[in-house]
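Heads up, one of the protein chains got dropped from this complex, but the rest are sitting where they should.
Coming up: chain A.
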Amino acid sequence: MELSESVQRGLQSLGDQTVLDRCSFPVVVDACFRSLLFSRGDPAVLDLPELKHLDKILLKQIHAAATTFILEAVKHNADKSTISFSLEELTFNTERVETFYTTRRKVSNSIFGPPFSFFFMSSSIGRGPAHIKDVSWRLQYQMKNGQLDKVNEPFYLISLSTETGGASEDVDFSCTAEQLQDLVGKLKDAAKSVEKASQV
């Protein structure tokens, strides 16, 4: 996990005992996590009574660095050892690293299950194809049509109910038995390739 110079400087100030004393450190860390998850767009996240004595510019710098670090950690799916290694390199002592980590866990626990909230936040960026939620089908039998007097062929009417980004949509189509067989074969192939891809 590479960190830019400004982030490093901000985190160093966060870990510096002379800048933040033992009381204000957890408050700042908590504020950083909270600002990412709960108080979106609230400019008053850092206006806390415990932090009145701090220089506002420095506080904002620390906040920017810490939030960036948290997001980078989420992006890299960093585990505890990576996070603590990075923080220790930036002159954090073990106690502060521990505080950082427990705050992370505490904050994320309070909404969903364990670290899903951060996971959620980062994975909500991107795009994906529609998911198939359900299928309904009907078998019809065509006896004749305008051109032919005798057709006598069965065909399937299939309706896939899909979902993209919370919005549902139905995909309807009709196919003959062979086409359906073909589709099923293709789907099986796809499933098999996914399975193969998971065994690299």
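Going forward, a residue touches a chain if its C-beta (ideal position, glycine included) is under 8 Å from a C-beta of that chain, and two chains touch if they have at least 3 such contacts; residues count from 1.
Quick note on the criterion: contacts and distances are computed from a predicted model.
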item	value
Candidate names "AP-1 complex subunit gamma", "Small ribosomal subunit protein bS6m", "Replication protein A 32 kDa subunit B-like isoform X1" or "Coiled-coil domain-containing protein 22"; UniProt protein name, chain not shown	"Coiled-coil domain-containing protein 22"
Among A:75, A:106 or A:138, residue touching the chain not depicted	A:75
Residue ranges of chain A at the interface with the undisplayed chain	2-7, 9-10, 35-36, 39-43, 45-46, 55-57, 60-61, 63-65, 67-68, 71-72, 75, 112-113, 116, 119-128, 130-131, 133-134, 163-166, 194-195, 197-200
